[in-house]
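The structure under discussion appears below in the form of structure tokens.
The complex appears here without one of its protein chains, the remainder shown in place.
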Amino acid sequence: MRKAFLAALILVMPVFAFGAGDSETYVEGWLSGCGTEGSLWTTCTHRLDATVNQPLVAITWQGGLQPLLAESWEMLEGGKVWIFHLRQEVKWHDGVPFTAKDVVFSFNAYANPRAGSRWTSKVADILGYDEFQAGEADHLVGVEALDDYTVRIELKEPMPLWIKVKQTYVVMLPEHILGNVPPEQWRGHSYWAHRVGTGPFKWVEYVPDQYIKLERNEDYFLGAPKIKYLIYRFYTDAASAVAALENGEIDTTAYETTLIGLDEVERLDSIPGIDIVVMSKGMPNFLRLNLKKSEWADVRVRQAIRYAIDVDTIVDTVFAGYGKPAYTVFPQEWAIPDGLNKYEYNPDKARALLEEAGYDFNRKIELLFHYKDAVTRRALLAVQQYLAQVGINVELRLTDAATLHALQETGNWDMGYFGFGMGVDPALAEQLLKCGTIESGGYCNPAVEALFAKGVQYTERDERVPYYHAIARIANQELPQIWLWYAVRPLGFNRRVVGPYEHWAEQKIIYFNMPVYQEIEKWYIKD
Amino acid sequence: MTKKPCMWSRQRGAPIPKGESPWHKAWRRFARHRLAMVGLSVFALLVAMALFAPFVSRYPPNQIDLRNAFSPPTRDHWLGTDGVGRDVWARIVYGGRISITVGVSCVSISVAIAIFLGSMSAYYGGWVDLLIMRLIDIVMSIPPLVLIMALIAIVGPSLRNTILAIGFLGWPGMARLIRGQILSLREQEFIMAAQSLGVPSHRIILRHLLPNAVAPLIVAATLQMASAILMEAALSFLGIGVPPPTPSWGNMLQEAQAITVLESYPWLWVPPGIAIISCVLSINFIGDGLRDALDPRLTL
Partner (left out) sequence: MITYIARRILISIPVLLAITFVLFLLSELMPGDAVVAMMSPEAPVSRAALETLRSQLGLDQPWPVRYARWLWQLLHGHLGYSFITFEPVTRVIASRIPATLELMGISMLLSLILGVILGTISAVKQYSLTDFVLTVLGFAGQSIPVFFLGLALIYLFGLRLRWFPVSGSHTPGVPPSAIDHLSHLFLPLLSLSIMRIAVFMRHTRSSLLEVLHSDFLSVARAKGLSERAVIIKHGLRNALIPIITIVGLNIPVIFAGAVIIESIFQWPGIGLLYVKAVQQRDHPMIMGLALMSAVVVQASNLVTDIAYAYADPRIRYD
């Protein structure tokens, strides 16, 4: 019976049109579980914020700014007031015109305490934010519609970089759909399973845990996309996603997580039609220690740990030469000064420092981490061995996000391996070194906070450099987190689609948690 | 067409010893089962390798050598090295310790619980049966993987927790089996005879019911041991198995879970694959042999 079945299948094989091979459809691989998380709360559905929804002004793949729903803008009072001139004649995908009232609604949505947005910090600089959050006001006084196509936004303080570092995260939502819904109900609203936006692609259907299908928006204001259908396919297992790339079922792999291991890059790249770009993640990977515990609060112990690990060898072997060792927090070249301590591999010095600090060698510590990919595991195995060689015994423990957060919150942890996204601008690193945040692990240095505050007050890079250099030096000497290397992530592309590979290769850094303008309306599929 | 219309022909040619203990007879029957003997030898070999691991391997299993990663088999590293340069042969041999320990411990726990609860339940019936069956229902209600995931999220992953989790979840099936067997045996004449003779209950259970119920249980136990070893591998796939760097055949296979490895580094998945298959196969053959050997109806 099985044989007959198999034979029948073989006979009809040519009839199969499975896979992405379609000349009208572009398929991207995506992560299972991301599909319908709303923009206000998501950490992984920002692609939809570039294809279906849009911000007023988006960051481009080159790191510049692209006017989208705002045709132009003015910066007044040194960056305290911003006037946005909205693009006229833009309609939502359901035909309703896009106007200033949507903009006001959207900024308020991010700030609304009842909505509980994860990204509320992106609008926290707007005047009236604190009152809104505290419940003293029922809207953001700093956001005002001057007329149907003009919006005025006033910040609490001048911040010339606000448009790039904060505004680019805020996505426009339709007031006519969500406006009458109580904010508590936004999160579970059916809108997120069938979005209505202004972007180049319109929502067609969503099949849970399988795919989301989008269709070109013929009336898109930058020109109708050349690609007719865009499909996002969900994957749970990394090896399956890679197999899907290889056999043509997807054209691009996801960037939100590691699907392609660094040791697979060579083989995949050599497959005709498939190319790999190894992107910088725009973030350092580091060991975060619980500085509230006395043994980790001693800077000598932290330095010892860094001396004990042979980062150069790990980068050369485990990371196949991709990525770079990190001596400080910022990945951006311009923010790194010369003369930093490179912490050359020196186990003897490490041991000496530990003994000097009176470290208790009998301690058993858990090194927590949440990255599931093989390359990270290998790197951590190496770290474990290097630490063992100087007498620090760690056990590796893979945890999920929930456990990780819970452990950190209760203070019941010693060491963890993390990354922190700051690809867009070094200013984003502030959260990592700020007093009182979970991400700082207990580090608190008011000097650093002051430096960060100064750094965002200028637009010219030359004026900002001294502040970031100063922070970098402190981060290098004090090792509030133990900087190991700058992370990279390979992305795979099927070259039958012209556009994705070219733009990602030029972009070089992954901008996480935000929509990125990559000229998707110009991409096309080769015949 | 069956070759043996009558059961005595099994022992055709062999003298029928008189006055031999049932265990000797059982061993003799076992020895006649070729596959079982092969299984026994292979399993013994695996156990020996595991026991004498330090003596048969040249390198410590967890020693990392980054510059020598993914090396194919050489004279130095008999089965090559893995992604961080660890000696694969050493990891197979030490991994055997973990996998075999997992198999044996989990099954011991499960079988002990299953025999106890299953026989109580079947023999006494009534409320006891009801309660134990409900307990079985509760444990069986959730897919085991998910229950173990939840348990390990709470207590943290470790070898001991893995063994306990798998062991405590593996008994319901066998308990039901025992219960089913005893339920049908309970009504047989020889049991009624023993009862009317006034033989105490626990004696009846231990001496009369259990040995007769044991054949399917042995089959089930061997399957269970195999499944425990495989469950450990599944847990490694989900990231909650035996934590690194300790090797187990399951987590070695999981580390090889990538197309590139499948294609280009066969020494990373073939050895643990063969190890698991041969271990599980030999356990199953032994079980087969035991079933044949201990079947009391074949006694002469």
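Order as written gives the chain letters A and B; numbering starts at 1 within each chain.
Here is the rule we use: a contact is a pair of C-beta atoms (placed from the backbone, for glycine too) under 8 Å apart; a residue touches a chain by one contact, two chains touch by 3 or more.
Since the structure is predicted, the reported quantities are computational estimates derived from the model, not experimental observations.
The omitted chain makes contact with just one of the residues B:72, B:125 or B:200: B:125.
From the set A:292, A:363 or A:405, the residue in touch with the chain omitted from the display is A:405, counting the whole complex. Across the entire complex, the residue among A:100, A:231 or A:479 in touch with the chain not shown is A:231.
Taking the complete complex into account, A:44 is the one of A:44, A:177 or A:444 that touches the chain left out. Screening B:134, B:160 or B:203 for touch with the missing chain picks out B:134. Against the chain not shown here, chain A presents residues 2, 9-10, 12-13, 15-19, 25, 27, 32-33, 36-37, 41, 43-44, 113-118, 120-121, 133, 184, 187-189, 204, 207-211, 213, 229, 231, 233-237, 239-241, 243-244, 246-247, 249, 283, 370, 400-407, 418-421, 431, 437, 439, 512-513. Although one chain is not displayed, chain B still touches it through residues 1-7, 35, 125-126, 129-130, 133-134, 136-138, 140-143, 145-147, 149-151, 153-154, 173, 176-177, 180, 183-184, 187-188, 215-216, 219, 223, 226, 230, 233-234, 237-238, 250, 253-254, 256-257, 259, 262-263, 269, 273, 276-277, 279-281, 284-285, 288, 291, 295, 297-298.
In the analysis below, only the chains that are shown with their structure count from here on.
With each centre defined as the average position of its C-alpha atoms, the distance from chain A to chain B rounds to 46 Å. Contacts from chain B toward chain A in the complex involve residues 62-64, 66-67, 69-70, 83-84, 153, 156-157, 239-240, 243-245, 255, 257-260, 263-264. Here chain A touches chain B in the complex through residues 238-239, 242-243, 246, 261, 263-264, 267-268, 313-314, 316-318, 372, 374, 377-378, 380-382, 384-385, 395-398, 400, 403, going by the rule given at the top.
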